[in-house]
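One structure below.
A single protein chain has been removed from this complex, and every other one stays in its place.
So, chain A:
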Amino acid sequence: MALDNIEKLLEKYFEASTTVAEEEQLREYFAQESVPAHLEQYRPMFNYFSNAKEERFTKQVPLKTRSNLYKWVSVAAVAVLTFGIYFGNEYQEKKKAEFAYQETKKAFELLAENFGRGTEKVAYLKEFEEAKQKIYNNN
């Protein structure tokens, strides 16, 4: 590229009237190993712009949609678990009480049966007493 052309472009460049393509020419020109001494001062500028464009964003972007789902699922799971433990305990307690009730009932029934048997025997005794009275009265 002719030197005077570059000088013209530079002039335009500092008046901000160059096109993107012309600026690209300037960057290319200053990317060379050597430029005339009086243009050397501009080199850092154009080299810097070319280099600055190389910088990359390397961080990962956590796009969370699924994690949101996981969050809610875990909340639900915890809720279910607590309810389960609570009501499960209650149910077990109820079962135990029922069992105790049944057992007591059985025991009472047994007792009642034996009492019944006792009174039956006492009934015989009554008969005997009556008969005895009859005999006494007759005498």
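Observations
Here is the rule we go by: a contact is a pair of C-beta atoms (placed from the backbone, for glycine too) under 8 Å apart; a residue touches a chain by one contact, two chains touch by 3 or more; residues count from 1.
Rule of thumb we're sticking to: contacts and distances are computed from a predicted model.
For the chain of the complex excluded from view, the name given in UniProt is "RNA polymerase sigma factor" [choices: "Fenitrothion hydrolase", "RNA polymerase sigma factor", "Carbohydrate ABC transporter membrane protein 1, CUT1 family" or "siroheme decarboxylase"].
Checked against the full complex, the one of A:Ala2, A:Val20 or A:Ile135 touching the unshown chain is A:Val20.
Check A:Met45, A:Val73 or A:Leu125 against the missing chain and you find that the one touching it is A:Met45. The hidden chain makes contact, of the residues A:Ala2, A:Val61 or A:Val122, with A:Val61. Along chain A, the points of touch with the absent chain fall at residues 13-17, 20, 23-24, 40-45, 47-49, 51-57, 59, 61-63, 65.
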